[in-house]
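With one protein chain withheld, the remaining protein chains of the complex are depicted in position.
As written, the chains take the letters A and B, and residue 1 is the first residue of each chain.
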Amino acid sequence: MAKKLLLEKAHVEGIRYFDVYRREGGYASVEKALKMEPAAIVEEVKKSGLRGRGGAGFPSGMKWSFLAKPEGVPRYLVCNADESEPGTFKDRYLMEFIPHLLIEGLIVSSFALGSNRTYIYIRGEYAWIVAILEQAIAEAKQNGFLGKNILGTGFDCEIYVQRGAGAYICGEETALIESLEGKRGNPRIKPPFPAVKGLWDCPTVVNNVETLAAVVPIINMGGEEYAKIGVGRSTGTKLISACGNINKPGVYEIDMTISVEEFIYSDEYCGGIPNGKRLKACIPGGSSVPILPANLLLTTAKGETRYMNYESLADGGFTTGSMMGSGGFIVLDEDQCVVKHTLTLARFYRHESCGQCSPCREGTGWMEKILMKLENGKGEMSDIDLLWDIQRKIEGNTICPLGDAAAWPVAAAIRHFRDEFEWHVNNPEVCTTQNYGLAHYADPIHVPA
Amino acid sequence: MIKFSDEQLKQVQELVARYPEGKQKSALIPLLHMAQDTRGGWLSAETMDEVASLLQLEPIEVYEVATFYSMFNLQPVGKHVFEVCQTGPCMLNGSDRIIAHIKKRLGIGVSETTPDGLFTLKTVECLGACGYAPMMQYGITYREHLTEEKVDAIIEECKRDNHG
Partner (left out) sequence: MAEVKTVKVTIDNITVEVPQGTSILQAARMIGGDVVPPAMCYYSKLEGSGGKCRTCLVEVSKGSEADPRPMPKLVASCRTGVMDGMEVRNITSDRVKDARNGVVEFLLLNHPLDCPICDQAGECHLQDLGYEHGKEATRYEFKRRTFEKHDLGPYIQLHMTRCILCYRCVYTADQLTEKRVHGVLSRGDYAEIATYIEKSLDNNFIGNVIDVCPVGALTDKTFRFKNRVWFTKPVTAHRDCSSCCGKVTLWQRGEEVLRVTARKDQWGEVEEWICNVCRFDKKKTSDWTIEGPSHVSRHSVISQGHYEHLVQPKETFTAVHDGRHPQLLMDIHSVSEVNDKTAKTKS
């Protein structure tokens, strides 16, 4: 059993409540951290090698050290709980089961960054979790861990929960800030970055839920110890939300040394593919990262075992690899149609485009329409090349990463499953009722007897 | 014109106090949620104008925000709103079947309301419940691992609710 740092206590009866959480050792990191210099906390986070768990994987300690500290200007910490990347539901799990862990991480991080008002921006649909978090905040406050003069150290901090109202784009940190200011979720043009000019034009750090929760074990065990877990630059543990065609969908905490094969087939994790079906493809890190056919998923192009960590999942770049992303692990079995699946993702990104910049506003809808044509057996061969060209012209040319997120799934689907797209063109009647099937995409290792 | 109750006005004050002075615009989205929840599940132009004056905003600032976010309904909706997810992972687990079933059971299409005003069916994009697919949002909670039978039970539950 891999070491768990975040979810170890998640299923202790009553852990949602302060008393139980405290009895289980909760809030120790606050007691420790508030005796430290803020800069020393940042140093520990740097040493831990923690990388942003929202998707981009940027080193968190480095992000913290960029925070500007002009005299007399408030600084803010904002927790990004706008989890919306298809395939991702790990933050929800953490907040629902062990909310105090997030609050604890937020108090330590607020102290390290000098934030006296800290906001949790949660996606609007997670309405019931707002109550869970507010309850945890109220309990922490009653027990002196929040509010004025925390633990007699002179540090004041309040945490507020702000609900969004249905917009994936607000997971992008500057769109989130705009939304928190009561505006449309239009991402800002950078620079300036939030570390210099963020919420209400003040220096701001925006971190994902899991990232901030990870600060708790980092302070408790020390950055160096934390860095020993995992492998290479993939330190610590990572929450993976597994879904799609697997026997045991759910949230798993892994230490990033296990192989993709073990993650999918072991009973400890996904438990294999249901109904005796075979693995066809997988999106390992949330809908925007490249989809991989089974043969490139379990082993890299060089034939080496692929592991569940940042480097190994990215091995081969976008040509033959993918990304760890947000940890949204989506599995497709042999009955699934890659064209249709890509269409649902294209529709998602079209629906979620803020509409501010032209490549994303116009390009996402165009891709969806062409995919609809292909899926319905009305496509032509030239549509596949056109689709490729459109995604290429969106990628890298937009204000925010949503353009890339919309382009990558389409690119990877064509790159790896071009013959399935061509089959749709060549079999216009059949493709609406039947699937292309497994073809040569099958997992070469797990062949049913 | 409908007005916010004193109780609600007190909540507005508390909300505004969460932000630094002069930043009351930040309370806009929470306030729109509050208004929608207590006024039949949608936002009329009058409601939005009232919210604007409470927060000292121009009405257009409220319209711009309300039309941006998919959770705000700008047209009347049924008493029970089913919002079924149809994105990738839910599709892999049969959300198409669930949507087709609800359409058949209620005799309405997507974005339509039953003539008795009881039900509205909406399709939505990923709600972050991919491991519990197929699913839908109903009220403030999620209904997950949906099957045709489960959907029927939820519809019955709504109808009972209405008589009770």
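Everything below uses one rule, namely that a residue touches a chain if its C-beta (ideal position, glycine included) is under 8 Å from a C-beta of that chain, and two chains touch if they have at least 3 such contacts.
Note that the structure is a prediction, hence the values are computed from the model and not measured.
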item: Of A:K248, A:R361, A:R415 or A:H446, the residue in touch with the unshown chain; value: A:R361
item: Sole contact to the chain not displayed, among B:T67, B:S111 or B:N162; value: B:T67
item: Contact residue for the chain not shown (choose from A:A40, A:V73, A:I189 or A:V430); value: A:I189
item: Chain not shown: contacting residue from A:N143, A:N376 or A:N397; value: A:N397
item: Interface residues of subunit B (partner: the chain not displayed); value: 45, 58-61, 63-64, 67-68
item: Touching residues on subunit A - with respect to the absent chain; value: 167, 184, 189, 350-359, 361-366, 369, 386, 392-394, 396-399
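By definition in this document, only the chains that are shown with their structure count from here on.
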item: Centre distance in Å when subunit A and subunit B are each reduced to the mean of their C-alpha atoms; value: 25
item: Subunit B-facing residues of subunit A, complex; value: 74, 83-89, 92, 117, 123-128, 158, 160, 162-168, 179-185, 200, 241-245, 249-251, 283, 287, 328, 330, 332, 336, 340-341, 344-345, 347-348, 351-352, 354
item: For the subunit B and subunit A complex, residues of the former touching the latter; value: 18, 20, 23, 25-30, 32-33, 55, 64-65, 68-72, 86-89, 91-93, 124-133, 137, 140-142
